[in-house]
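Shown next, in structure tokens, is the structure this report addresses.
One chain of protein is taken out of this complex; the other chains stay put.
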Amino acid sequence: MAQLTMAKALNEGLRKSMEDDAKVVIMGEDVGKLGGVFRVSDGLQKDFGEHRVMDTPLAESGIIGTAIGLAIRGYRPVCEIQFDGFVYPAFDQIVSQLAKIHARSAGQVKMPITVRIPFGGGIGAVEHHSESPEAYFAHTAGLKVVACSNPLDAYFMIQQAIASDDPVVFFEAKRRYWEKAEVDTSAVPAPLWHARVVRPGTDVTLVAYGPMVKTCLDAATAAEEEGRSLEVVDLRSLSPLDFPTVFASVRRTGRLVVVHEAPKSIGLGAEIAARCSEELYYEMEAPVLRVTGFDTPYPPSRLEEEYLPDLDRVLHAVDRSLGY
Amino acid sequence: MAQLTMAKALNEGLRKSMEDDAKVVIMGEDVGKLGGVFRVSDGLQKDFGEHRVMDTPLAESGIIGTAIGLAIRGYRPVCEIQFDGFVYPAFDQIVSQLAKIHARSAGQVKMPITVRIPFGGGIGAVEHHSESPEAYFAHTAGLKVVACSNPLDAYFMIQQAIASDDPVVFFEAKRRYWEKAEVDTSAVPAPLWHARVVRPGTDVTLVAYGPMVKTCLDAATAAEEEGRSLEVVDLRSLSPLDFPTVFASVRRTGRLVVVHEAPKSIGLGAEIAARCSEELYYEMEAPVLRVTGFDTPYPPSRLEEEYLPDLDRVLHAVDRSLGY
Amino acid sequence: MSLGSPATTDLVTETTPVATSTSAGPELVQLLTPEGERVEHPDYPLSLSDDEYRAMYRDLVLVRRIDVEATALQRQGELGIWAALLGQEAAQVGSGRALRPQDFAFPTYREHGVAWCRGVDPLRLLGLFRGVSNGGWDPQEKRFNLYTIVIGSQTLHATGYAMGITMDGAVGDADTAEAAIAYFGDGASSQGDVNEAFVWASVYNAPIVFFCQNNQWGISTPTGHQTRIPLYQRARGFGFPGVRVDGNDVLASYAVTRKALDDARTGQGPTLVEAFTYRMGAHTTSDDPTRYRLASELEAWKLKDPLERMKAFLYKQQIVDGGFFEALDAESADLAARIRQGCLAMPDPDPLSLFDNVYAETTQVLRDEREEFAQYLAGFSGGQH
Partner (left out) sequence: MSLGSPATTDLVTETTPVATSTSAGPELVQLLTPEGERVEHPDYPLSLSDDEYRAMYRDLVLVRRIDVEATALQRQGELGIWAALLGQEAAQVGSGRALRPQDFAFPTYREHGVAWCRGVDPLRLLGLFRGVSNGGWDPQEKRFNLYTIVIGSQTLHATGYAMGITMDGAVGDADTAEAAIAYFGDGASSQGDVNEAFVWASVYNAPIVFFCQNNQWGISTPTGHQTRIPLYQRARGFGFPGVRVDGNDVLASYAVTRKALDDARTGQGPTLVEAFTYRMGAHTTSDDPTRYRLASELEAWKLKDPLERMKAFLYKQQIVDGGFFEALDAESADLAARIRQGCLAMPDPDPLSLFDNVYAETTQVLRDEREEFAQYLAGFSGGQH
């Protein structure tokens, strides 16, 4: 067992996938010699060669479009989008092609493509480098969408995503890249589409994913000191959403706060609120509350601490929830 | 007062805007000589010239990108995207530029651009011609999004959108293009961002927009025969959402069914459900129910009647709502 | 020059489409004149057997027959829409026959002639336009990708596929090596994706042929609104060769594509082929071309009809006799009847198939939606509503 950062865990996971399956190829901007701007593919080109780790031309539509062609040829491409805000030039290829080819072909053409996207804010970056575009993809039928929040998950989830015969948009909480944890590579991973209760509690459920899982865990720790027991659920899969796990938690606590960095309106929180409000209509003791980014463009970095949900805003919502 | 189809009402509205403001220009694929594949810009190139109604090269990113440049130069472009499914190549220009330039420039650069998109299904078309991509745009901060459902609104809303200094994504319910109604061009239009109660009722509120407004009105008529009084709200504006009007209606009826063609997960219905569930927590007599497209790609046209919410599915949901 | 409209400079060759669209310029590769005279081109030697000539003509005729029948079926309400290939038979049959079995083709929505050459049953194509399927055949089996409707997308897929050919080491041998071909239109040439495909193909020296059917129109938009120089010259901006072929000449289309494919498979990299042709029909059955183009243009192009010139050639060469045409007529009629019957007999899909194949591994969310919908439908048959 080793202490790994999340970036390194992803790197090890990618390496494992490439060793296990010769059809796995990595492609993207600066993923080869540089190892990616976050070093997630560090060393892989050196070890697997330029034909398996490709520094592509600078064009995201081209990256996804050619990956689709490679998949038709039997490859299993892992595409890196350098930052969240740069996925949009590839939006058409993702939404109109990648998501639809399996259905269009009545299942005859598989699209085992993983699109890795470092996402979210909190790293003091300039515009377009801190976005949370997951709702666009989770709203798109035909795509699967996951987000990893910690090194252990990162190690296994990336391998599971690559092994999936469906296209997976794989979000990596970029400000958690450097956080370390034990990674037992011999563990048996949970299924990729399952949410996980990462901290049990009894009073209020916090549902989060990606970077906000740690924020919620910190909030739960702080709340404990005030005698409040918060349960934290890490969604892990954003499409499909694992409602059974969420419902079970909310049935236990009766109260739910959903936390994400993305803007509030028509985000993941809206869907979870809508489903829980319907499914648990007689069981909820308070309305579902949301702690999210605002309905504004991501601000310049000197304002990001105000923009991003933090421990205080989460606890404030917990207070409100308990006030019902 | 004249009986106009919605397509013709839009055409008249465009004409009025072009007469009123010499900076208004129309651009898109086949909008000039052909008058657009739905004839919405019919005759305008003939009357206003090729420099005000431009048949552009075939590239949506180019259409929006050059429109942005024209706006910087002081023009007020109205861009047509030929069909809903072809907006995605322009997604980056819309989401990263059009939506953000006003904020980026601290208000110094206005983006008075209208992006017209015929949307929705029900016309027996092939793939990509029947989509409902509104959630992508309504989730995007910096954009305004509206949908017209009838000729009178169409006539005024297109003018209001063009006159707005903000970028407006303007959805036109394509299967309602040929439906006629009286258009009193001398009427005083409601503000663009306001929803409207299009049929008052007491038992359940139906909230819809675009093509589903007529479906809901038909359902309300059918329900009346069974002695049920349904109130129908036409949202008109999808971003911002006019919650005061929606809340007021649901306060009256205590029950809400949201109807849209777009896939269920993380659609407009989710947001409306989440807000109403929170805001009207003590007032709702049933959970918010949604009648929507499925979480699948839009099907081949011989299946679209199954896919699209219809009167029966709406009434089924009304039954369920009243069953609480 | 009217402000804001496409430029009229000395560089412009195709600004006023009606006046210039029938003249392709001296660079045009032609092996068969509109009158059916066989001419030679130093770069594209071609000698076919009489059987091969006859087979090509047969393809042209049958492909046109399929198209005519589908158009009729649409008029009768059996298809939602049809995108006719009328006028483009030679470009499609020529290039389609140039493909080897191991090659892979990526069509738009109009390549019915190429589909024919790849052995895709025309009924499969009709399924898409009838609205019973968004695809219809196994792309791997026929090495013919599904139709792609979003303009330009498939050029990147083809390029990626071609990169895979290289990665598999399937480039080099003149006989066994593989190549990809991407079809697209003159309108599509403006899309970012197509130009990105050129970047990729050139940088990776991919074994691909870009086959652009310049049929002079993208719906109502003339080619002069997409480019001010001949389209085949686009390639030189990306560092690979471009060639303009007479797309109404099936022999030239065949020879030029074959050379480009052979170059690709032997490691010479991509070629852009511009097949200069004409969309003799409407854009689709929903379109009304009288709104935007003159009848005289069509008349001028009718003189270059791809079938007529091949027919004239066969006659002149005395390769055929009356019996050949009679037999072909009968075969055509049979094919049309089979298509018609097959189309009418095509069942609508099962409602619950909505939920099939959205994913390779379906999800609980979809299973639940399917179950709920199934119950809802069952409620009807039980008379609940």
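Which chain is which? They are A, B and C, in the order written, and residues in each are numbered from 1.
Assume a contact is a pair of C-beta atoms (placed from the backbone, for glycine too) under 8 Å apart; a residue touches a chain by one contact, two chains touch by 3 or more.
Just so it is clear, the structure is predicted and the values come from calculations on it, not from any experiment.
Peer 1: Using the touch definition given at the top, which of the shown chains does the missing chain touch?
Peer 2: Taking every chain of the complex into account, the missing one touches A, B, C.
Peer 1: Check each of B:141, B:169 or B:262 against the chain that is not shown and name the one that touches it.
Peer 2: Here the residue in touch with the unshown chain is B:141.
Peer 1: With the full complex in mind, choose from A:13, A:62, A:151 or A:167 the residue touching the hidden chain.
Peer 2: The single option touching the absent chain is A:62.
Peer 1: For chain C, which residues reach the chain that was dropped from this view?
Peer 2: Interface residues of chain C facing the absent chain: 1, 3-9, 11, 163, 166-167, 169, 189-193, 195-196, 199, 202-205, 224-229, 233-240, 268-269.
Peer 1: Considering the whole complex rather than only what is displayed, give the residues of chain B touching the chain that is not shown.
Peer 2: 25, 51, 56-57, 59, 61-62, 64-75, 89, 92-93, 96-97, 100-110, 141-142, 144, 164-166, 193, 239-244
Peer 1: What is the set of chain A residues that contact the non-displayed chain in the whole complex?
Peer 2: Residues of chain A in contact with the hidden chain: 25, 29-30, 32-35, 37, 49-52, 54-59, 61-62, 85-86, 88-89, 124-129, 264-265, 294-297, 299-304, 306-307, 312-313, 315-316.
One rule holds in what follows: only the chains that are shown with their structure count from here on.
Peer 1: Compared with chain B, which chain's mean CA position is the farthest off?
Peer 2: The chain farthest from chain B, judged by C-alpha centres, is C.
Peer 1: Give me the ID of the chain with the smallest distance between its Cα centroid and the all-protein Cα centroid.
Peer 2: Given all protein C-alpha atoms shown, the central chain works out to be B.
Peer 1: Between chain B and chain C, what is the gap in Å from one C-alpha centre to the other?
Peer 2: Centres of chain B and chain C (C-alpha means) sit 35 Å apart.
Peer 1: Using Cα averages as centroids, what's the distance between chain A and chain B in whole Å?
Peer 2: 31
Peer 1: Tell me, which residues of chain A touch at least two other chains?
Peer 2: Within chain A, the residues that touch at least two other chains are 61, 89, 92, 96, 100, 103-104, 141-142, 239, 241.
Peer 1: Where in chain C do residues touch two or more other chains at once?
Peer 2: 133-134, 150, 192-193, 358, 365-366
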